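Handing you this structure, nothing more for now.
Below is a slice of the complex: some chains, not all, each in place.
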Amino acid sequence: MVLGKVVGTVVSAQKDKSFAGKKLLIVKAIDLDGKLLDPFVVAVDTVGVGTGETVLVVNGSSARMTEETKDKSIDSVIVARVDSIQVEAQ
Amino acid sequence: MVLGKVVGTVVSAQKDKSFAGKKLLIVKAIDLDGKLLDPFVVAVDTVGVGTGETVLVVNGSSARMTEETKDKSIDSVIVARVDSIQVEAQ
Amino acid sequence: MVLGKVVGTVVSAQKDKSFAGKKLLIVKAIDLDGKLLDPFVVAVDTVGVGTGETVLVVNGSSARMTEETKDKSIDSVIVARVDSIQVEAQ
Amino acid sequence: MVLGKVVGTVVSAQKDKSFAGKKLLIVKAIDLDGKLLDPFVVAVDTVGVGTGETVLVVNGSSARMTEETKDKSIDSVIVARVDSIQVEAQ
């Protein structure tokens, strides 16, 4: 899973029916200090998160293994709100 | 999903039968300011978009989950025309 | 799909049976001006292309969706010879 | 598989049910000298490893092929604790 932060939303009226009723969030990758990195992905929210929250994103075929995304043409989904991360001194 | 902009088309006469009748568009990745980035992909259009439009692209096995691409040797498909994106100040 | 140019071939006698009788081509990624980039992949040819030709490559599980590659341990396949690309002024 | 080192943990209360009871570890990629690299992934632990240990991570659909991750929305899993690596002089 990829660690990221929700920074925005995408609005689309004309889309494949897989996306009907789905909330599309923009998630930027972050490093282990929480700093925003350049790469980002547009992911379907299955957890109910908001902008500024830290999340886990699942990509690829596993993104179709939640109840809301089963068999859909979706390759990126938010599966968890992250409460905290612990990183040991390196 | 990847955010991108349609910048062109690909013409091919000799191709796998999965691609019969499919429209192949060149989609360049964009950043959150809409600036074109270098990476691009050739994607099948299932929405009906045109050059210059902002789109969402699904890659990998999920690209086979639309009606038009089911069980086909296609790994990249346009699933939505993007009307707008909202990004919060970072 | 990835846009590339065939630049060579790979010869292998000892290989998984999935590759029996398969032609293995080296395909370098190209940019939208046709310039060769560094990344390359070894792909199975299902179209009948030759060195110097521009092609589309499908990667991942969708590479197993052609008749010649069904259920095989192949993750990269040439699915089209590209006749032309049109890119609009950016 | 990707070679990495466990450097931390992720805590999440609100998550897809696929993750119920799963231990989420942060694994940083390492080079062949054991040096930590920047890329990292959050992976489900199926082996029972701890911080500081060297591990192998499986990504993508194969991450769903362990008993603990079958059919779950998980795309990254730790499948082995690495005891040693031998690299020949290059």
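A few points about this structure:
Going by the order they are written in, the chains are A, B, C and D; count residues from 1 in each one.
Assume a contact is a pair of C-beta atoms (placed from the backbone, for glycine too) under 8 Å apart; a residue touches a chain by one contact, two chains touch by 3 or more.
Predicted, not measured: the structure shown is a model, and the values here were computed from it.
Here 4 of the identical protein chains are placed; the entire complex in the file holds 5 of them.
What we mean here is this: only the chains that are shown with their structure count from here on.
The distance from the centre of subunit A to the centre of subunit B, each centre being the mean of the chain's C-alpha atoms, comes to 19 Å. Centre-to-centre spacing of subunit B and subunit D amounts to 31 Å, using the average Cα coordinate of each chain. Listed for subunit B are residues 60-61, 63-64, each touching two or more other chains. Listing the residues of subunit A that touch subunit D in their complex gives 1-3, 31-32, 46-48, 56, 58-66, 69, 77, 79-88, 90.
Put simply, subunit D touches subunit A in their complex at residues 7-16, 18-19, 24, 26, 36, 38, 40-43, 51-52, 60-61, 63-64, 71-76.
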